[in-house]
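The complex appears here without one of its protein chains, the remainder shown in place.
Chains here go by letter, A, B and C, matching the order in which they are written, and residues are numbered from 1 within each.
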Amino acid sequence: MIIQLQNQVAEADRKAIIEKIKSFRYKVTPVTTQRGDYLIGIGKAEFDIRSLGHMPGIKDLHIVSDDYKLVSRKWKVNPSVVDLGDGVEIKQGNFTLMAGPCSIETEEQVEKTIAHLVANNVRIMRGGVFKPRSSPYSFRGLGIDGLKMFYAKCQEHGIKIITEVMQVSQIAPMYDYTDIYQVGARNTQNFNLLDELGKVDKPVMIKRGISGTIDELLYSAEYVFSGGNEKLMLCERGIRTYETASRNTLDLNAVPILKDKTHLPVIVDPSHGMGIRDYIEPMALAAVMAGADGIIYETHEKPEEAASDGAQTLNFAESEQLVKKLRATYELRQKLG
Amino acid sequence: MIIQLQNQVAEADRKAIIEKIKSFRYKVTPVTTQRGDYLIGIGKAEFDIRSLGHMPGIKDLHIVSDDYKLVSRKWKVNPSVVDLGDGVEIKQGNFTLMAGPCSIETEEQVEKTIAHLVANNVRIMRGGVFKPRSSPYSFRGLGIDGLKMFYAKCQEHGIKIITEVMQVSQIAPMYDYTDIYQVGARNTQNFNLLDELGKVDKPVMIKRGISGTIDELLYSAEYVFSGGNEKLMLCERGIRTYETASRNTLDLNAVPILKDKTHLPVIVDPSHGMGIRDYIEPMALAAVMAGADGIIYETHEKPEEAASDGAQTLNFAESEQLVKKLRATYELRQKLG
Amino acid sequence: MIIQLQNQVAEADRKAIIEKIKSFRYKVTPVTTQRGDYLIGIGKAEFDIRSLGHMPGIKDLHIVSDDYKLVSRKWKVNPSVVDLGDGVEIKQGNFTLMAGPCSIETEEQVEKTIAHLVANNVRIMRGGVFKPRSSPYSFRGLGIDGLKMFYAKCQEHGIKIITEVMQVSQIAPMYDYTDIYQVGARNTQNFNLLDELGKVDKPVMIKRGISGTIDELLYSAEYVFSGGNEKLMLCERGIRTYETASRNTLDLNAVPILKDKTHLPVIVDPSHGMGIRDYIEPMALAAVMAGADGIIYETHEKPEEAASDGAQTLNFAESEQLVKKLRATYELRQKLG
Partner (left out) sequence: MIIQLQNQVAEADRKAIIEKIKSFRYKVTPVTTQRGDYLIGIGKAEFDIRSLGHMPGIKDLHIVSDDYKLVSRKWKVNPSVVDLGDGVEIKQGNFTLMAGPCSIETEEQVEKTIAHLVANNVRIMRGGVFKPRSSPYSFRGLGIDGLKMFYAKCQEHGIKIITEVMQVSQIAPMYDYTDIYQVGARNTQNFNLLDELGKVDKPVMIKRGISGTIDELLYSAEYVFSGGNEKLMLCERGIRTYETASRNTLDLNAVPILKDKTHLPVIVDPSHGMGIRDYIEPMALAAVMAGADGIIYETHEKPEEAASDGAQTLNFAESEQLVKKLRATYELRQKLG
């Protein structure tokens, strides 16, 4: 169950509520987020909801049958809004585009990408400075100095940025130079990282694990949300299956399922999802019709020279065409209702 | 390599060509389809194509690097057309709808479904009379008598039918009462069945195996095509993964990949692909944007009373809405180009 | 529920029992096997077992909660014995070896293999004459004439044979020339084939599907068993996963699970399970400790010249060593109890 407490609840009332919940043999976890104070009760016993519902100090009480609670749409029917400022809002009802290279490489690269985004009215740029790589001998990103350059350039042109955080110790140094912390597919169940991102007052996007279930993604979201950070969105980016014809299997089924189960925005990453340039466009358009609230994809002036992921990266001409088609497709989806 | 022979090639020329191919240590398989005579050469050695290309009797010669040959788009760039007669053509450039119940149950059910299809200008009805069931104690379909009734009713209203064939011995008795033989996901690698369907002059739709790769699907298509039957289409219907949130994982990635690799029409089945009624519509619309040439889905007047698959079956109101949205989405796709 | 009827039950008693079962809203399926007459009741309602249990004509009554019934160990606690005659029995408590080439190729090959088997006291030879192949252009086996030669040679030396049946029409012509019909991994859910094998009075071994669940394998076994043929065994042969380091993932977990769930003998095929010669031995020995009742593996005088599957085939020296180690391992397992 989720109990939302009244603002400035009296401590005695709060204690009485906690005692009452414990009397049902439920475990109580107090949660304070940017938007309110909650008590999460976890247990299985039947109890008389009326004995609880009328206690002083309770603003709202929901029974949520899912194992995740605060991210469930059974608790919060209205879709969540992640506000980045300057009129950039990620939410159901908007259509969000995030584009940019796999890795931040040079100032020139960032500038050219920004020009491309501005020309196409894309407001969020992606780009990695900490790169998770299977092999220790691969390029691992420009690090925090690269991030500072990347952020400064984007600030100049009103572009927000999303970039991957790989470990707890990076959260603080990145804080002043990022708009959205991205949790990558290898860290979806890095629970310490999720715990700490729950304490931050900045948006977070969690990618689904490489072979993560939809429920596990929702549990990971629950870590951040119950840690205190409601500025949260989810990302489908392809799963691992037996099929080897594509790098991953972009699982668009996850989109309507997630939209049904949670109030959080759902973004789709067709670049990592497929891994093959020629198929990015049809899968991105498909993702829109499946119900995605946004698309994140890789673009680079010269994909064949990119430091990483060139094979799945669009050049700017392809990117421009994709943006137009995505918006036309989203418009149709809105019209069809 | 694929060699198309001239019509009425002289036997001596034909033999000379075969001997030449064998001289490269290639295995030769002669293939006669509804549309021509071919020699398929399989081997790995390098050879001088000029020594072969100018021999008398050869109409056309293609080197096809894929392991499947006749179904490869490297051989035949133009998309194939499957003509069902009466103006019903399945092909890239048309958008085909096939709808109906999982199982044929009663005359009344068939009549009501036909009325629904006619009202929505859907020209092909699906419905099973031989049902593959995991348990021997489950309902296994009305059999050949059910098929005769089903076919007769549809004939009256200009509706074509597609229905599953489970074994070789059913091919002949079904022949006069079906328009498209469907090969189900459990029979994708039933090579004897594929061999025999290669000898039939009637369209065949092969579903991807339950955990079949895209290449295996193309190989299975090669069986039918090289057996002599070019009236062939493929169907993505969901694969088996670790994810349990849906019955199967509809793999829309397969659509652009198949459209790229083969000239055969590609149909998508979101009903089996997802298995959950509420998510059929978004996934069907997504399939259109991914590039599908058609959609096959399950509809029933009263899904909750269906003999099988009720949980993934749309009622007629839902079906009508889906058809409209599918056509609007296809129209957009055509416009976007 | 499973009701075993008394021998020569009176027709009136039989009818009364059926009516009683139907009165619980259970579906009744009568089953006659080589060893008895049964009524299988399928339903979910609660009922008073005493009202049924004492009716005349009932020899035995079991409530089996599994969805498969006759193959469940909840019904039949004692392990089944498959008797091939001449002292060759496949059963828990024996340790069965089956070895031979992937494909039967020549008389000489068969003779040499027989000599190898006789020298090592292996009583069952494997060898395919109908080969399921992904590509229509691959070698597809010697067919029925090859089988006759294979069987005759083995008969001379007291060797039993196991060979794959691919379709219903092969069952009858194969009948006089085979000791065990093998159902391959692509036919595990070829329900027509299973139906017909249920009517045959000859042993059948069903391989697990390429991505078949353990429950699906048990259901497929239920087809054959409830069709009337109790001479049945199961085979784990590797499943399809995301891992590409081996051809398949031999799933030894299936062995203790199957031994727990069913009374049928369980055989393991490490050759197809792994697909890499060097790893066959450790996996075969592991299979014994996991509880397998027997091992089937591929051996050939010259694996590098085998018509198929050479990469996973042992030569005779490796085979001899494997047999010794398998028997020593089985002996230890029996001792440990």
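Keep this in mind: a residue touches a chain if its C-beta (ideal position, glycine included) is under 8 Å from a C-beta of that chain, and two chains touch if they have at least 3 such contacts.
Computed from a prediction, not measured in an experiment: that's the story for all the values here.
Undergrad: With the full complex in mind, choose from C:L84, C:M283 or C:V323 the residue touching the hidden chain.
TA: Here the residue in touch with the unshown chain is C:M283.
Undergrad: From the list A:E89, A:E216, A:E301 or A:E318, pick the residue that touches the absent chain.
TA: With A:E89, A:E216, A:E301 or A:E318 as choices, the missing chain is touched by A:E216.
Undergrad: Pick out which of C:A12, C:I49, C:I63 or C:A328 touches the chain that's been left out of the picture.
TA: Residue touching the chain left out of view: C:A328.
Undergrad: Spell out the interface residues on chain C facing the chain that's missing from view.
TA: 211, 213-215, 239, 241-246, 249-257, 260, 273-274, 278-279, 282-283, 285-291, 325, 328-329, 332-333, 335-336
Undergrad: Can you name the residues of chain A that touch the chain not displayed here?
TA: 27, 29, 40, 42, 67-69, 132-137, 166-169, 186-187, 189-195, 209-211, 216, 219, 222-223, 226-227, 240
Undergrad: Which parts of chain B face the unshown chain closely enough to count as touching?
TA: The list for chain B reads 211, 240-242, 244.
The definition used in the following text is that only the chains that are shown with their structure count from here on.
Undergrad: Look at both sides of the chain A and chain B contact and report whether the same residue positions are involved, with over half shared, or different ones.
TA: Result for this pair: same.
Undergrad: Cα centroid separation between chain B and chain C, in whole Å?
TA: Those two chain centres are 33 Å apart.
Undergrad: Roughly how far is chain A from chain B, going centre to centre by Cα mean, in whole Å?
TA: Taking the mean C-alpha position of each chain, the two centres sit 38 Å apart.
Undergrad: Please set out, as single numbers or ranges, the residues of chain C touching at least two other chains.
TA: 211, 240
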